[in-house]
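Quick one: this structure, given as structure tokens, is what I'll be asking you about.
Every protein chain except one is present and positioned as in the full complex.
First chain written, first letter: the chains are A and B, and each begins at residue 1.
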Amino acid sequence: MRRRLTPYLLALPAWLWLAIFLVVPLAAMASVSTQTGNVIDGFQQTFTFANYTDAISRNSPQLLRSLWYGAAATVAMLVLGYPVAYWIAFKGGARKSVYLFLLLLPFFVSFVLRTISWGFLLADDGILFGTLKGWGLLPADFHVLATSFAVIAGLTYNWLPFMILPIYVGLERVDPRVIEASQDLYATKTTTFRKVVLPLSLPGVFAGVLMTFVPAVADPINAAVLGGTQNTMIGNIIQTEYLTNAQYPTASALSFTLMAVLLIGIFTYAKALGTENVLEAAAR
Amino acid sequence: MKNGGFLKLYTWLIIIWLSSPIAVMVLFGFNDKQSKSNTTWQGFTLKWYGKLFEIEGLTGALVNSLLIALAATVVTVVIGTMLGLALGRHRFRGQGATNFLVFAAISTPELVMGASLLSLFVSANLPRDAVTIIIAHVLFSLSFVTVTVRARVLTLDPSLEEAAKDLGASPWGTFRQVTLPAILPGVAAGGMLAFALSIDDYVVTSFVNGSTMTFPLWIVGSVKTGIPPQVNVMGTLIFGIGVLIAVANSIAARRRA
Partner (left out) sequence: MDPLMLRGMTQPRTRRNVLKLAGLSAAGLALAACGVQGQKAQNSPKPEAVKDFWSQQKKNGKVVFANWPEYMPEGQAPLKQFQQATGIAYEYKEVIQENAEFFGKVRPVLQAGQSLGYDIVVMTNGVQLQHMIDLGFVVELDHKQLPNFAANAGEKYKNRAYDPGNKYTVPYTSGITGIAYNTKYVKEDITSIQSLFDPKYKGRVGMMADAQEIGNFGCFAIGVDPEKSTEADWNKAGELLKKQRDDGLVRKYYDQGYIDAVAKGDVWLTMAWSGDVFQRQLAGEPVKFIVPQEGGTIWTDNMLIPKGAANPVDALMLMDHLYQPAVAAELEEFIQYISPVNGVVDILKQKAAEAKGEDKEALDLMIESPLIFPSEEDYAKLRSYRTLTTAEEQVYNRVFQSITQA
């Protein structure tokens, strides 16, 4: 009896938190998303679902662009981050936590300072590109800031630790003896990796992708700071609609659309990944 | 493995890349600037270290941020780990819905989370202060801890816990001596993520803070007139203390090894 209650007791505090502080406000937001009006005269509930179609049709380029930037950044993070997680998990020894801490430490300092510093480092004629241009290694009008590349790189930079840590957490559990044994069995390292390490790390990869792709798609900061004229992301639009235009229904409708798209994306991804663990983790 | 050396170098390169803007920040904490803007190098000075605590509002904001991040991390780690265990280890009714919620919490745009929480607090006539900030920070960090811990739990072999129980350990004893050590890397990683999310949050906090200021809020506000170098110095100190902790840990690790 007691054991059957265990999961419920374990989940209870988080349930309460999520129910009161997430579900209730989201329900309120859902209600707002079909209202009409303006901030001065007020908003009335009119069940105007056209708010959704309007918002989507007006902002579909930004929505698609956000998904593309988020996906590109997530792939970059996976490629860049996996080897780091791998090395720390298997070779980090007693200092594993030190390495993880060092990876996260830059993020304890405000994003404003990091952003300003990147502006300094990557300026067109700054210490990096200015020097290279001086040596004639780059054309004079070369620039990184104000491009799509800068936005994707910024997203990659900002969320990379959130990819590395969960992968590490999964890999760290893999017993080195399993790997030795499998090397005896399969002989090549690639096969060992493919048949043993990779499957065991999949829950971590899933967690990492979830924790980076989703926030990256919704991110309003990198596009605003690093992007150029036509790199606006959906997060920026939501901000403008809510804060500047005080169009709360439009902002809510856009947010729900975004959440729905992300939800579908993640479940499709879980299916495609296909291992039992991951499917369980995502869908049960 | 033979390529361990290469990967080690690679890992350090990533760490250096992630820290590179911090180097600029540290540098400009020593800038002898002549105006409010602090983005052009104008000579070396130590004076900002001497005037570190002269801006009352800034000092207070930093202290608030640290305390809030600590409190939020503790709460998040406890309830997030519990939920991660429940999801990763057990099967129960409402599991699908719970997974869905955990996911929804990550995918809620920050702005919407902040704005809708504010509406909730206002309708409940709950004054906005450090407590409401902590509530919000726990909310958006919770899923990150849960997902990380669950990823760890999924790799565990449940038979160990069964064995402990068979040997007569109490549930609490089993948890403390078997489960917790096994999931600790996940818990620690989740805790670090939660701390980083909390101490650097701007959007959500800006809605639910009332008149309690945090470090990121103060900095964003000061962008309009020029970020004072004390901000860089404080950032430097946070980073420096972090590095010291890392070094101390590292030495301790060598001793243990």
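Operating definition for what follows: a residue touches a chain if its C-beta (ideal position, glycine included) is under 8 Å from a C-beta of that chain, and two chains touch if they have at least 3 such contacts.
Just so it is clear, the model here is predicted, and its values are computed rather than measured.
J.: Among A:38, A:60, A:191 or A:268, which residue is in touch with the absent chain?
T.: Residue touching the chain left out of view: A:38.
J.: Which of A:201, A:232 or A:255 sits in contact with the chain that's absent?
T.: A:232
J.: Of A:15, A:162, A:213 or A:248, which sits in contact with the chain we cannot see?
T.: Candidates A:15, A:162, A:213 or A:248; residue touching the omitted chain: A:248.
J.: Out of B:5, B:57, B:158 or B:240, point to the residue that touches the absent chain in the complete complex.
T.: B:57
J.: For subunit B, which positions touch the chain that isn't shown here?
T.: 33-37, 39-40, 42, 54-55, 57-58, 115, 118-120, 122-126, 206-207, 209-211, 213, 217-218, 220-226, 228
J.: Touching residues of subunit A against the unshown chain: what are they?
T.: 16, 19-20, 24-25, 27-28, 30-32, 35, 37-45, 61-62, 116, 119-120, 123-126, 141, 143, 145-146, 224-225, 227-230, 232, 236-237, 240, 242-248
The working rule: only the chains that are shown with their structure count from here on.
J.: Using the touch rule from the top, collect the residues of subunit B that touch subunit A in their complex.
T.: It is residues 1, 4, 7-8, 10-11, 14-15, 17-25, 39, 78-80, 82-83, 85-92, 94-96, 98-99, 101-113, 115-117, 119-120, 135-136, 138-139, 142-144, 146-148, 150-152, 154-156, 171, 182, 185-186, 188-189, 192-193, 195-196, 199-200, 202-203, 215-216, 219-220, 223, 227, 231-232, 235, 238-239, 242-243, 245-246, 249-250, 253-254, 256-257 of subunit B that touch subunit A.
J.: Using the touch rule from the top, collect the residues of subunit A that touch subunit B in their complex.
T.: Touch residues, subunit A against subunit B: 2, 6-8, 10-11, 13-15, 17-18, 21-26, 28-29, 80-81, 83-84, 86-88, 90-91, 93-121, 157, 160-162, 165-166, 168-170, 172-174, 189, 200, 203-204, 206-207, 210-211, 214-215, 218, 220, 235, 238-239, 242-243, 251-252, 255, 258-259, 262-263, 266, 277, 280-284.
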